[in-house]
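Missing here is one protein chain; the remaining ones are kept as they sit in the complex.
Let's look at subunit A:
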């Protein structure tokens, strides 16, 4: 059942693979990450507050999904549910068909800050997954090999000359690269990222985006990337999911406070950004303009405008040379 019950053409409706009743009965085993009808209510001072409601989402292995939405709409809350540090009020979350429990190494996270251990150097931070997982004797036995591997990862992230620095001595971009490398060594099934580049200046932010894309292309990791920056989302992801603060239930025509996954834009017409090349396409800018309308103004959902290409220069385009310049051999 589509919420494009009027206004939108059938063609437009096709662009949006909306949550339907049929999807609801999908087997959790069919996707790597399966979020079903999740609701999260916080008890606040002024009564209960519904932060997430009717959230349905499925992520397949190897996807790069970006979750966009305005500040305070519940993006971090959804990540906490996926991590397992908090439980949903109702609904269910599955990873690989297994119900999600407490935080464990199958789900890794990169935060905007507080991700690194302040008392460990970059190298020690990257080695932490091994140190925490291995017994002392095992660690002693494999120490040499593992340190070698960690140094190789740091080299890829252009951090090798900073390996003995503590997090506070690293720049914001270097810290985030260290955090990403720590997670790659950890090797989770899905890598969650909560506005990881939000605190960086525009220049390092762009370099980090290219760096992350490169890693994603080389490793095929499943990435679930939260941001409030639509341009970042479209540039990076194969699929953009928009979480809005206000949610209009089209089936009952009721305005409900809370949020839901508004649209689940599949790769294809809207989520063009699948290969690096197509990201440089003028259509990309159009995609952003389009998403601005649907993502942040739910009322306009039915009025998908013609793409306005005059806004093309408002977006910084990364040249293919820039992307290739950062290409590197990545261990599988």
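Rule of thumb we're sticking to: contacts are C-beta pairs under 8 Å (C-beta built on N, C-alpha and C of every residue); 3 or more make two chains touch, one makes a residue touch a chain; residues count from 1.
Going forward, contacts and distances are computed from a predicted model.
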item	value
Chain left out of the displayed complex - its UniProt protein name, from "ABC-type transporter, integral membrane subunit", "Sarcosine oxidase subunit delta", "Serine/threonine protein kinase" or "Dihydroorotate dehydrogenase B (NAD(+)), electron transfer subunit"	"ABC-type transporter, integral membrane subunit"
Selected from A:28, A:74, A:108 or A:196 as touching the chain missing from the view	A:108
Touching the absent chain when the full complex is considered, from A:83, A:100, A:123 or A:200	A:83
Residue of A:129, A:173 or A:196 touching the missing chain in the full complex	A:129
For subunit A, the residues touching the chain missing from this view	83, 85, 102-105, 107-109, 111, 113-115, 117-120, 128-129, 131-133, 166-168, 182, 186, 188
